[in-house]
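Quick one: the structure is below, questions incoming.
Just one protein chain is left out here, and the rest sit where they should.
To keep things simple, chains are lettered A, B and C as they appear, and every chain counts its residues starting from 1.
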Amino acid sequence: MYAYEEQREALMARLKRVEGQVKGIMKMIDDGRYCPDILQQISALTGALDEVSLILLESHLSGCVTDAIQAKNGEASIREVMHVIRKVVKR
Amino acid sequence: MYAYEEQREALMARLKRVEGQVKGIMKMIDDGRYCPDILQQISALTGALDEVSLILLESHLSGCVTDAIQAKNGEASIREVMHVIRKVVKR
Amino acid sequence: MYAYEEQREALMARLKRVEGQVKGIMKMIDDGRYCPDILQQISALTGALDEVSLILLESHLSGCVTDAIQAKNGEASIREVMHVIRKVVKR
Partner (left out) sequence: MYAYEEQREALMARLKRVEGQVKGIMKMIDDGRYCPDILQQISALTGALDEVSLILLESHLSGCVTDAIQAKNGEASIREVMHVIRKVVKR
């Protein structure tokens, strides 16, 4: 059992769409489309990935981190989640 | 002819890898992998997309924007590229 | 009592330095310094602010959010912290 079980289908649907966006960007490059249009699509894709990250992060806080805190064992869990949040923030 | 012609193959190779990373993340979710590990992969993916954006942006500046400036027509081109850079910065 | 009490002095020292950096950037503009050099300083400043945010966020998770979770009241607290994390990520 994992924390994002309830969001699993929504996450998969989002990632399926992300995959389609990646293919779309490859086609734009193949077709020699205008750079700013491609850059706009990549920026939309990054935004979509941020949403996936935020959903996973919320599941993780509500699941594993909450469990760890209730087991009086939150410290390591919070340190770990901060490490991940730093990576998301700093890209 | 488009500005990123010379980088076309490198860009496609990068996007091919990005596509693989997206599939990898879907598999991680399917396998019920640990949230922080998935979040780390998404953050790597966002980093890879940033690189694609920066390559395209450099091509655009060296190509279209340079041409526009040499044709004494840089103003609109710079306004347009700033619009795109803002999107990349603000996600 | 607030969650970041222990980090209060470290946070103030960091923000004091941030204030100095802002003054330094104003002086660079006053002196007509080269744009890329100023941009580099602003980017360092943004990085310094990110560190302050991450310290506050960790204190908040270890303090208020942990307390809320232990009081079986974590849900609203996690929703609130996600709202803030989103703002930090999306700038």
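Everything below uses one rule, namely that a residue touches a chain if its C-beta (ideal position, glycine included) is under 8 Å from a C-beta of that chain, and two chains touch if they have at least 3 such contacts.
Note that this is a predicted model, so its numbers are computed, not measured.
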Touching residues (missing chain, whole complex) on subunit C: 1-5, 8, 11-12, 15-16, 18-19, 22-23, 25-26, 29-30, 32-36, 38-40, 42-43, 45-47, 49-50, 52-53, 56-57, 59-60, 63-64, 80-81, 83-84, 87-88, 91
For subunit A, residues in touch with the removed chain: 89-91
Hidden partner interface residues of subunit B, rising order: 50, 53-54, 57-58, 61-62, 65-66, 69-70, 74-75, 78-79, 81-82, 85-86, 88-90
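Note that only the chains that are shown with their structure count from here on.
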Central chain of the complex, centres being mean CA coordinates: A
Subunit A residues counted as touching two or more neighbouring chains: 50, 53, 57, 81, 88
